[in-house]
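As you look at this complex, bear in mind that one protein chain is not there, while each of the others sits in place.
What follows is chain A.
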Amino acid sequence: MEPRLAVLEARLAALLGSEGVITDPVRLRTYECDGLMNHRATPAIVVLPNDAEQVAAVVRECVAAGVPYVARGSGTGLSGGALPRADGVLIVTSRMRRILEIDIPGQRAVVEPGVINLDVTRAVRPYGYYFAPDPSSQQICSVGGNVAENSGGAHCLKYGFTAHHVLACEVVTPDGELAELSADAPGYDLLGVFVGAEGTIGITTKITVRLTRVPETVQTLLAAFDSIEAGGTAVSAIIGAGVVPAAIEMMDALSIEAAEAAVRCEYPPGAGSVLIVELDGPETEVAAQFAEARRLCEDAGAFEIRVAADDEERALIWKGRKSAFAAVGRISPAYIVQDGVIPRTALPQVLARIDALSAESGVRVANVFHAGDGNLHPLVLFDDAEEGAEARAEEVSGAILDLCIEHGGSITGEHGVGVDKSRYMTRMFTDTDLDTMQMVRCGFDPGNLCNPGKVFPTPRLCGEVPGVRKGPHPFEGKADLF
């Protein structure tokens, strides 16, 4: 181990005790990746702090030693946002899992970053509330991770992303100070900058989340179509009719096959696509809109429509969808979960192009998506034992993102850029765009030690001259001003 890391290790052990510091190489390696396995790096040191003060102290030690650090929650991210640095410290928040306060009249709860998303809902459900962001990994992903990635989920079509449900964050800034960012504070919306910054401008240590009232009624239907196109038509028709479903999700034949193998969700056999439409709200409104959604599905050619009679049946409908990513492991040795966005109206064209891409390359692509807001999750399947298969899959995966950009969409809807997609940033943004974003980042983290190497394609130091500009960088030598 490098001498400065050895010194740092001793200082961290003094801070956290041996219980809170991992240095054994075999143990360290279990932290080499998050939910995305194709990027790996064994961290030099892992720390498991118990509270905000410890996180701040760890960051201060890292800064003093000039060692990069990365925060990690439950390790379920799908863009490698929590990929460790081999020369750095991984700060894991999984022991910071206390729900500190539940304020029902104020419709808010204060939680530590390691609290599991679904545990917030479990804690407030008896009062008739829940935490709305619902990533498919909600049973294990942490609220801190949700904040970093601005996570969405099936129901963000109606309820919005994590950003819409975070009222304040206590953060450890990249220089190791504890600061409070609040949505209520006048001036620049720094909380808005922080949420979704993928851990590059600080680590959240306490989150005040908004609680949402459990809707009076929920209705869920599952519609089966012969083809993806028919399903896509139904989606456009429903949204076009002014119905705002809580969620509207689509799966194609291949992902249905996987979900069936994994959780026996018993979706209608032979379906080319299934659509899950969920409406919630006041009873009369839901009843009227539900009838309309149902009719529009029939008009689009649904050959079977099932309506969940109770929560149990609703859970079964959702089980297939929520387990779809991991379930693909049943039908393919390896796969890439892609995350892209297109305008909803472009759904049929883009899906047809993905089909063509798949046929040309011989690479199978399963499609799962939040159809209501055009957030695609193509799952690109390959056999990692086969030579060159991963490269071919990567190529198809990248081509799908090109398709998204070409249709006016984005390279990520909710999984974040992380390390996996930083290389695609140049396809979406000009150098000037990226330089401007870097300036924001440098404003918070001039030392470039806070989760460096993520989001941006070409990491550079804050004083460095970006792009091919002539003359001195406007920020050169002034980074400490920020």
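Here is the rule we go by: a contact is a pair of C-beta atoms (placed from the backbone, for glycine too) under 8 Å apart; a residue touches a chain by one contact, two chains touch by 3 or more; residues count from 1.
Here is the rule we go by: contacts and distances are computed from a predicted model.
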UniProt protein name of the chain not shown, from "Formate dehydrogenase", "Glycolate oxidase iron-sulfur subunit", "Sulfate adenylyltransferase subunit 2" or "Transport permease protein": "Glycolate oxidase iron-sulfur subunit"
Omitted-chain contact residue, chosen from A:Gly88, A:Gly114, A:Pro133 or A:Gly418: A:Gly114
Identified contact with the non-displayed chain, of A:Gln54, A:Ser79, A:Thr121 or A:Ser137: A:Ser137
Contacting the left-out chain in the complete assembly, out of A:Gly75, A:Pro113 or A:Gly372: A:Gly75
Residue among A:Gly66, A:Gly240, A:Gly329 or A:Pro343 touching the omitted chain: A:Gly329
Residue, one of A:Arg4, A:Arg29 or A:Arg125, that touches the chain absent here: A:Arg29
Residue numbers in chain A that touch the chain omitted from display: 22, 24, 26-27, 29-35, 37, 48, 74-76, 92, 94-95, 97, 114, 116, 137, 139-141, 261-263, 323, 325-330, 333, 335
